[in-house]
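A short write-up of the structure that comes next.
Removed: one protein chain of the complex. Kept in place: all other protein chains.
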């Protein structure tokens, strides 16, 4: 039985430990078609080689979130297979574009450990970096998960908690081509950096219902083997009573829905923080609204950045929600995602 | 809220108006695999590069209907997002083959407008042309949809109704390679142009059950964002009570089923007209039969054309239906599609 990999428990981690995750993955056109079919994503840069070439790329780059899922999925077996909860993530960035035919892999360093006082579990903080086949960074992320102990009750007293930036600082150099001649007839959006205002809110009109096959196909495509997502027999004996949707799929659906209103914000610069406020299950319909939290000028004169808060809801239209939390600061029961992230959007002068 | 694109209403259209639809799409092998998985299509020309090369192509061309869906899907946001009903289409043709790696886009001209006497809606008639990256026409179609008015009750009195050909005339030049040496061991069909008789009927033996994930994956793959197809929460408050299947998916399923009996009719020349007689929902099983309406000789000696009527049924076998309409001319409740289209089929002399 010892040949079975049951994943790591709290005691298996130590500060500074480095893990090279197995399963390097060569990304294909099939993965890209799946992402469009699973999410309905319409951001034009990722749909057309001709458009991508006009925007300075050799061909269409991967949607940042697709790359995230394909790369991140590799860490589940080693980091979060025995997770009780995925508590949070921070400082997620996308340093270089990824293209079909690239091979991505992931490496992780343990940067924090905190034993829980109940003696049954602890929190593991990790820093993961995704690489392409040329050893260029394509993903940089920190996250923390609550993990079971192997030996309940044995206390080590470890408490080493790293600090995270609330929002990732924007670097001087941003690795996207110089933008000019953005064809709004191709992107489908008329609005650029200058057109958005802080505190403006966009109620995206579309809702997308997710079925069991959708989210399990997505999770398996990403080779993410967290049991909660695809073992319905096991889940029936839990309080959830059914398979839990992979939180990353909800992020992708919300991003896809946000297209209507943010058509030219085709790049994610960073994910600053996110809360999966309530679980999502098959047959739920996802809606979303977005607030502009901050406008960030950049020394490049062709682009700016918008820090956004996208809130996703299940089975409730965004018009009905003014604040995702109640007066006690608790998330309303239909809120499934509260995402703080920064996108790159060209300036008006780039409009063709 | 003004950044949200809520689609066009009846008053937003005018005769002669030209619309360039966003989202040019580079077609990939992933899209082709999806089409086979979603429809079970077995027409051999679209399955094998080796066979396609023997038939005069550089590689396997896209199934005409897959190209149709990927191109047509772009027009929904601008033309039919606020449609009450898709009333019809005519003169649909496929002037040039499309291949993986081609980038397709769509442009539309408004050719007719007719206000409804109720003051609440009107009919918009459009002519859309799909292009590849070399500006060659790959799709030519006319359709008309009933669209909501923005300002109910304000009458303009507009009534400009174009006329459509009942069946698209066959051109002297047909853009498919000269056929010879058709390998029936590869196509799976022994029958050629001369073998079919007018009024002959083919009861196709297969039935295909469609699930929610199937039709919503298809609709999202095509970046068709008509809400009725993927927002189950919204649809629950309508008389339908659930998501409506994209009519184009039903056409594709019927075409796939028609393979058994029409194996060598691997090209669609035109769609002359079609009626989505009743709605189709998840869990319905589609069956189909085909009648030969007309045999059309062509000056080319290697091919002929068959004008076909394919009737698709839900949850009823074709043997049980002699006429899809009752004595009052109303469609029977299990009829979901009545399609008049013309296919190209080689002549007996091309048989290897």
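Some points to look at:
Each chain gets a letter, A and B, in the order it is written, and its residues are counted from 1.
Note that in this section contacts are C-beta pairs under 8 Å (C-beta built on N, C-alpha and C of every residue); 3 or more make two chains touch, one makes a residue touch a chain.
Given the structure is predicted, the values throughout are model-derived calculations rather than measurements.
Taking the complete complex into account, A:212 is the one of A:49, A:115 or A:212 that touches the chain left out. Between the chain not shown and the residues A:26, A:118 or A:348, the one that touches is A:26.
The hidden chain makes contact, of the residues B:110, B:202 or B:235, with B:202. One chain of the complex is left out; on chain A, the residues touching it are 1, 3-6, 20, 22-26, 28-31, 33-34, 77, 101, 103, 105, 133, 211-213, 216-221, 223, 225, 227, 230-234, 243. Although one chain is not displayed, its contacts with chain B can still be listed: residues 28-34, 36-40, 42, 44, 47-51, 60, 184-189, 191, 195-196, 200-209, 211-214, 217, 260-263, 283, 285, 287, 315.
Criterion: only the chains that are shown with their structure count from here on.
It takes 120 degrees of rotation, in steps of 5, to superpose the Cα atoms of chain A onto those of chain B. If each chain is reduced to the centroid of its CA atoms, chain A and chain B end up 36 Å from each other.
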